[in-house]
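Below is one structure, written out as structure tokens; comments come after it.
One chain of protein is taken out of this complex; the other chains stay put.
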Amino acid sequence: MATLSAPRIVSSRSEFADSFTLSRYLATGGYVALRKALTMFPEDVASEVDQASLLGRGGAGFPAGRKWSMLRKSPVSYLVVNGDESEPATFKDHYLVERDPHQLVEGVIIAAYALQVSQAFIFMRGEFALGLERVQQAVNDAYEHGALGPKIFGSNFSLDIVVHPGAGAYICGEETSLIEALEGKRGFPRIKPPFFPAVTGLYGEPTVVNNVETMSNLPWIVNNGGAAFAALGAGRSTGTRLFALAGRVNRPGVYEVEMVKNTFRDLIYDPAFGGGVIDDKSIRAIIPGGVSAPWFGPELLDLPLGQDEVAEKGSMLGSGSIVVMDETTCVVRAAWRITKFFSRESCGQCTPCREGSGWIERAMYRIEHGGGRMEDIDLLLDLCDNIAPGLTWPPQQTTICVLGPSIPSSVHSAIQMFRDDFVEHVEHGGCPHD
Amino acid sequence: MTHFRIDIRQRAEELLALYPRSRSAMLPLLHLAQEQDGYLSDEGIAEVAQLTGTTAADVRGTAAFYDMFHLEPVGKYVVGVCTNIACLLAGGEEMLEHASSTLGCAVGSTSPDGLFTLEETECLADCNIAPVVQVNHRYVRTTTPEAFDQLIDDLRAGKLEHDVPSHGTLIRVRRSGGLHASRAEIAAERLEAREAREARTPKETK
Partner (left out) sequence: MTDVARTSVSISVNGRSFDAKAGELLIEAAERSGTYIPRFCYHPRMEPVGVCRMCLVEVEGPRGATLQPACYIKVAEGMSVVTDSEKVKKAQDGVLEFLLANHPLDCPICDKGGECPLQDQTLAHGSGETRFVEEKRHFVKPISIGELVLLDRERCIQCSRCTRFASEVAGEAQIAFSGRGDLIEVAPSPTQPFDSVFSGNTVQICPVGALTAKPYRFSARPWDLDQVESTCTTCAVGCRVAVQSSGNRLTRVLGVDSDPVNHGWLCDKGRFTLDSIDGNESSSDPLSAATRIKEPLVRRDGVLSPVSWGVALAEAARLLERASHQPGGVGAIGGAALTNEGAFAWQRLVRDVLHSENIDAQYGDGLDAALIQALPRATIDEAANARTLVTLCGDLREELPVLFLRLRENVVRQHNSIVELSFGASALRSVATVSLAVRAGEAHVVAQALGRSGGGVPQGAAFSEDDLLAARRLIGESGEGVVFVVGRANLAERAPVIESAVRYLAERFPDAKFLPALRRSNVVGALDMGLSPQLRPGRGFDPGSTGRDCAQQLAALSDGSQRALLLLGGCLLGNVLDVVQASAALERADVVVVTGHGGATLAYADVVLPAAVQHERTGTVTNIEGRVTSVVPKIVAPGSAWPDVAIAAELAELLGQSLGLDSIEMAAKAIEESTGYPALSVLNDATDGVVVGRHSPSTTPRPLDPMANPGIRSVESAGLGALSGATTTTHASSAPSPASATLELVGAGRGVEVPLVDAYSLRLNLSRRLYDQGIAVQGSAALANLTARAVLHLNHFDLDRLGVVTGDLVTMNAARGAVRLPVELDDSVPRGCVEVPFGSLDESGVDVVRPVLDAGAVVTSVRLESR
């Protein structure tokens, strides 16, 4: 059974209908952490975060404290918050920006203070019209309240936050692509090196990019101390985390769960969370961390929800999205639809991703919709191999950014786990489920 | 003489003031241009090019990278139906087909009355209420064919003008935040903070 003793760190205001307003925020302990942080030395705030061992919640799971320490010294530097959330079936940031925008804003101010940055941007997915409004309102309120702008709360620290709308492009979640979009360009990811925007980012200046959820954890960490955060979870995976549960479950939704202490099975079946599979069907496969992640079969359901635990089994917790596919699911169709997504969202700048995603999608389409050939199955694997050589995890890549090697994950998983389904599709001349 | 209406132009100038470099205002400005014209007209593009110090080809090419920008006129309501993985598992494809027949237009085109444009979208990050439908980027949370038809009737009847404003996602909240602190003051502040910090970190002894 699931461990429910952990505090709610980022979803604590979920029972209030007006959770997004300044009055509710102030009534529930809002901006206390910021006032506290402002009495601390910036480096001490940073070291709390370092102690918390807060792993980035955007997908790559890089420790925030370490990222911050890489910020190159420069007269100007920037903090950019990644609220682009477009990884399919991931909807936890959406929840945070609509339901608790002040928590995000306070987190950003705390981070900016710790980093001694005086200009921050919150990049929000353009399709979050309401989220944009709520966060902008929260920013406006924060200025009114003295929590933003010159000399915050009378301290010697000033900060401006600009809320920047995206315009519909998944790739802009990739941090360098996001920076390009913030510079007003096409969202082409930048080639590495430099590997970290903390060295060269927005306008060529050092820039820290962190996820919305990562930022939203900061008020709690400042209030309760990094050690309290690190005491939750286990190993490298500390604290709690929001999981977006979707697919064939009875209660899809966003759930805050203590890391490692719970398993995939807990999340899917516990009545407090997913409440089981629809019509009690059996699970064929789950996608453990967004569609970029390789799939797991039901035999891995008892794996704890921890970053390293999942990595050891050849996948990732990624963006915190878990999709459940049951007996009624056509895995070929699912893999095809995911490839279609990548093909539509490839930025188009590098060859293997641009051409490979389209090719794989079209071949998958034929298998699913009729016209598939037996040789297509191995052709697909070889095309995947040409994007992510060796088809290992973590992947190698022939592409500029890691969208490329995300393309093979589902196709490779599906063929590996359900080759018979593919054979059946080819023999049947299309999807037998239709 | 500008193509932007006075109020839009004024908001455009406010936006430009938010950013250290004018090109950075590209996406919000394009949202504004679309808010005014319903799509990105040549004139709107030219004005954005002028405001951001770029060329029309560059603005157009940039806009065409992003799904939310329309380079051709679209209906008053852009209806997006998600068919990505979570919605696929919840009947997104069927919902899209239904929408197409209700609206009387193929996916990617505009209904005969010119009111609706139907799009198949990628994941809209609201997967717990799947299949997800958005109208002008507002979540309408209709997951059944009947609810969808009701929604369309309501839109047609003008009952949802408040919940679903026409184009423009930046429309309701004034974007007044940003660049309030003076650059010079901040530079002095940062310098002071750094000196203070250096003073309290003991120099490493060789």
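Chains: A and B, in written order; residue numbering restarts at 1 for each.
One rule holds for everything that comes next: a residue touches a chain if its C-beta (ideal position, glycine included) is under 8 Å from a C-beta of that chain, and two chains touch if they have at least 3 such contacts.
All figures in this text were calculated on a predicted structure; none of them were measured in a lab.
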Across A:G289, A:P352 or A:P408, the one contacting the chain not displayed is A:P352
Among listed residues A:I400, A:I415 or A:C431, the absent chain is touched only by A:I400
If the hidden chain were put back, which of A:L4, A:A27, A:I191 or A:A272 would touch it?
A:I191
I'm checking contacts with the chain that's been left out. Which of A:P63, A:G276, A:P389 or A:G430 qualifies?
A:P389
Those residues of subunit A that touch the unshown chain are 169, 186, 191, 193, 343-352, 354-359, 362-363, 366, 373, 379, 383, 385-387, 389, 396-400
Touching residues of subunit B against the unshown chain: what are they?
1, 42, 45-46, 54-62, 64-65
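Note that only the chains that are shown with their structure count from here on.
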Whole-Å distance, C-alpha centre of subunit A to that of subunit B, is 20
Residue numbers of subunit B touching subunit A in their complex, please.
18-21, 23-28, 30-31, 52, 54, 61-63, 65-69, 83-86, 88-89, 121-128, 130, 134, 136-139, 169-170, 172-182, 185-187, 189-190, 192-194, 197, 200
Tell me, which parts of subunit A touch subunit B in their complex?
41-43, 75, 85-91, 93-94, 116, 118-119, 125-130, 132-133, 136-137, 139-140, 142-143, 148-150, 156-170, 181-187, 203, 244-248, 252-254, 287, 291, 323, 325, 329, 333-334, 337-338, 341, 344-345, 347
